[in-house]
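Only one protein chain is missing; all other protein chains are in place.
Naming follows writing order (A, B and C), and every chain is counted from residue 1.
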Amino acid sequence: MSESTTPQRIGILTSGGDAPGMNAAIRAIVLAADHYDLEVIAFRHGFEGLLEQNYLQLTPNHVQHILQYSGTIIKSARCPRFKEVASAQQAARHLAELNIGALIVIGGDGSFRGAHHLSQHWDGQVIGVPGTIDNDVYGTDSTVGYSTAVAIAMDALDKIRDTADAMDRVFIVEVMGRNAGFIGLKSAMAAGAERMILPELQRDKPLTIEAIVKHIKRVEAVRGQGSYVMVLSEHQWPGGAVALSEQLEAEHGMPCRPCLLGHIQRGGPPTATDRVLASELGVYAVELIREGARNVMTAMRAGALTTVTMEETWSKKNPLPENLLRIQHEIFNPVKKSRQPRG
Amino acid sequence: MSESTTPQRIGILTSGGDAPGMNAAIRAIVLAADHYDLEVIAFRHGFEGLLEQNYLQLTPNHVQHILQYSGTIIKSARCPRFKEVASAQQAARHLAELNIGALIVIGGDGSFRGAHHLSQHWDGQVIGVPGTIDNDVYGTDSTVGYSTAVAIAMDALDKIRDTADAMDRVFIVEVMGRNAGFIGLKSAMAAGAERMILPELQRDKPLTIEAIVKHIKRVEAVRGQGSYVMVLSEHQWPGGAVALSEQLEAEHGMPCRPCLLGHIQRGGPPTATDRVLASELGVYAVELIREGARNVMTAMRAGALTTVTMEETWSKKNPLPENLLRIQHEIFNPVKKSRQPRG
Amino acid sequence: MSESTTPQRIGILTSGGDAPGMNAAIRAIVLAADHYDLEVIAFRHGFEGLLEQNYLQLTPNHVQHILQYSGTIIKSARCPRFKEVASAQQAARHLAELNIGALIVIGGDGSFRGAHHLSQHWDGQVIGVPGTIDNDVYGTDSTVGYSTAVAIAMDALDKIRDTADAMDRVFIVEVMGRNAGFIGLKSAMAAGAERMILPELQRDKPLTIEAIVKHIKRVEAVRGQGSYVMVLSEHQWPGGAVALSEQLEAEHGMPCRPCLLGHIQRGGPPTATDRVLASELGVYAVELIREGARNVMTAMRAGALTTVTMEETWSKKNPLPENLLRIQHEIFNPVKKSRQPRG
Partner (left out) sequence: MSESTTPQRIGILTSGGDAPGMNAAIRAIVLAADHYDLEVIAFRHGFEGLLEQNYLQLTPNHVQHILQYSGTIIKSARCPRFKEVASAQQAARHLAELNIGALIVIGGDGSFRGAHHLSQHWDGQVIGVPGTIDNDVYGTDSTVGYSTAVAIAMDALDKIRDTADAMDRVFIVEVMGRNAGFIGLKSAMAAGAERMILPELQRDKPLTIEAIVKHIKRVEAVRGQGSYVMVLSEHQWPGGAVALSEQLEAEHGMPCRPCLLGHIQRGGPPTATDRVLASELGVYAVELIREGARNVMTAMRAGALTTVTMEETWSKKNPLPENLLRIQHEIFNPVKKSRQPRG
């Protein structure tokens, strides 16, 4: 596609839950656009800004040194009403009025549904950049924000280990990822947790409280007294970590303490991994626009930049890495299968 | 007291909830004892180790480079049965058998009750070193562990601010300190929280959900949209941060998310403040033993080393710093009294 | 002084080397001023801004959530020409034109000389807030920034210990503080360094390379192989840590590696200690203005807010804490005096 037809103005927005590294992606897009002499219009509060015509132009000076901060300087939000045809049509009008030829949407699968919906009512180019801590977007090995969320969960688990070892206690740390166990699995392995409860595992065969108690006792039997740290993905136990620890203490006489990390996993300085990934994907998004791509998400797969169609991002599912699951669940399991009594 | 009568062997133990810096105190005691040619016997799992005769001798080689880690290398535990006279008598026997003339107890007010109880059945010297994150021990401006707990709570609040700003949301972070608001007050001021709910404040006039909602709305009115972060001390709201945020969202349509830091506040590398405080108090404890002191707690008050009688540590109450309370509650309150509508 | 005569406008500036917590002080001043219905005019780049009339008005919205970042949003700079009478007179004129009745200077002793110089040519109130990582300002137990610098130096020393232990090596970490050993002493104690070279110690009797080598060998003799970490204050060895480590390796066959922390000690999130200290001193500065104080520096001494005359801040010297020096140098010295061979 000849550059002559490249849009001279591109729009960007961050949508859905914010993710560490979104600012690095915004910066990369603005710097790449400047490099290719394109203008960047940023819409505030996600698709809301597109409907409310709440926007500003971003130049390199706006994005100097924002990449070390989490959050998003153009704010993010969810926008339920964008599902309506009228909204997509209105957004298309506003984009046309602003003479914007391409829109980059930074967010998760929900945001990409919105972007896809828009693309059906607007003839501009729509490009996605995966930004969510849950890593539950199909087509990319990592989403922007995932690495930082894992780092924060791991840091919390390390801290818990110190006190757990001092008191020989059981602890449950609830992490994010209601539909995907990526944060849970990776932080559990990184921190050497004794047990993890993940959506993918719960779907197959949900753990009973008895099974949990049995495992705790076996680990204690193998090691002698010691600490036991469990990673629990949100929404995988009724009442979460608080309820589960109360159950263990009240019903089974096991002193247990909960932690609920919540949105802490979305803050602090993004990891180098997230900053560099966001930078590469952001630049790539701009270069894809110049090449005439439309309705695709930028992705990093097997170490290489690639694209995936917008529909795939939510219609297909990212599986948990088989080998990590096997290692953490079997090989690193303090209770060896062979040693486990029958029943 | 002439040095000739200085005991040649001192015992130490860490008791109650562990606190960051306990290892630094252990190290300081062992190095000071070595300096003065005293032996150190460490009892494991607090007073339990004293009753179970579970102990080891500690030399400088045991404590090299432990001061950068939280927890306690000699483990800690609660020991309800130590309240019994028989236990104190048994402990006294064991100490005599081991030819130990002085015992250093590192812990909080509960541990000092135990230490005091022991002192009534044993003629050795009992010295306390304040180690608890809650800072709720009378007579010292800071306890070992307090500074680190505040640092961790502040770090969590900083992370929450990033995402709160990106989404213009309300967040509640539950911190430790069921009887004392020190962690809550200092972390709230350090992180610029909009609101704090502390035991000391709740005692006077408990906040209603309406008052909370009103304040949130006023802050939004003053600032225009924005983030709102609340620090909640544990046990100050039925159901804690989880219940309060559900209430705000369900009953008042205010999207709100909770975090429950729990024991994360007890781990990670201790702050320099805690390491240095623990070092000074630990050395001082050994020097007090050489001076013949008995049944006192080492303390740092107004920047100077001092002692306080064991009884005072739990019978008197550490008040929250008036000026910090005034500043955070009035001067830094986003809603100026003068601007507040009547009623 | 009756409030009626309280100036309605106060100026602020940050001068000299920046220090973590300066933003927290700025925020506190702006919020306190707002609380008392005063206006705040901030001059950029220190005294330069006063001469160049480079300023802006600060309101609470400008300072929301800046307290978690180091640096200073109004920039800092050194301003040699401010020593001249003409400069002070010009500054006085500009302050009068802006109808500013009081000026708060946040900085170190150099900045306070400037502030004092100004006070001799201007009839407004001049108040200082101690902001420097070196803690070398007389009259306050801590300056804003000192705690954070120590925390960063300690963190670096902790990291060095990991690799030093793995390789049984000698390391030298150069920290800031050319005239005062506060950062060196406190970080050395907090990290359990084997040796420290501080200005105060070097003045009395400078260490020879032979004395350093001898100590390293004795520590190795006492402990058997192991790591050895030295803290070196800047400007205390010709060529600094780089030269000293080359000397040790080349002349004495001791593999040794240097680190030069430099300005890293001035960045990152300020510690809670610095944020709270800056907040209290900032508010206090505004309240002192309302009370009619002039030409004093706000200080925290023995845990209480107080003031010290501007002249004292640089004419008197802050001594190193005797007890910390004794503990780190004698009690924690791996080589016991008693064990040391003569000569």
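The criterion applied here is as follows: contacts are C-beta pairs under 8 Å (C-beta built on N, C-alpha and C of every residue); 3 or more make two chains touch, one makes a residue touch a chain.
Fair warning: this is a prediction, and the values are worked out from it, not measured in the lab.
Novice: Of the chains you can see, which ones touch the chain that is left out?
Specialist: When the full complex is considered, the omitted chain touches A, C.
Novice: Of the residues listed, A:A96, A:A211 or A:I327, which one is in contact with the missing chain?
Specialist: A:I327
Novice: Looking at the whole complex, which of C:T6, C:S70, C:T307 or C:Q328 touches the chain that is not displayed?
Specialist: Only one listed residue reaches the unshown chain, and that is C:S70.
Novice: Among C:C79, C:L95 or C:I160, exactly one should touch the missing chain; which is it?
Specialist: C:I160
Novice: Which parts of subunit C are in contact with the chain that was left out?
Specialist: Missing-chain contacts on subunit C: residues 14, 17-18, 20, 22, 69-72, 75-77, 152, 155-156, 158-168, 171, 240-242, 257-268.
Novice: For subunit A, which residues lie in contact with the unshown chain of the complex?
Specialist: Considering the whole complex, subunit A reaches the absent chain at 27-28, 31-32, 34-35, 60-61, 64-65, 67-68, 141, 147, 150-151, 154-155, 158, 161, 165, 186-187, 189-192, 223, 226-227, 269, 271-273, 275-276, 279-280, 283, 301-305, 323-324, 327, 330-332, 334, 336.
Following the convention adopted for this analysis, only the chains that are shown with their structure count from here on.
Novice: Whose Cα centre is nearest the centre of all Cα atoms in view?
Specialist: Chain nearest the overall C-alpha centroid, as shown: B.
Novice: Starting from the mean Cα coordinates of subunit B and subunit C, work out the distance between those two points in Å.
Specialist: About 28 Å, centre to centre.
Novice: Find the geometric centre of each of subunit A and subunit B from their Cα atoms only, then give the gap between the two centres in Å, rounded to an integer.
Specialist: 35
Novice: If you average the CA atoms of subunit A and of subunit C, how far apart do the two points sit, in angstrom?
Specialist: 40
Novice: Which subunit A residues reach two or more other chains?
Specialist: Correct list: empty.
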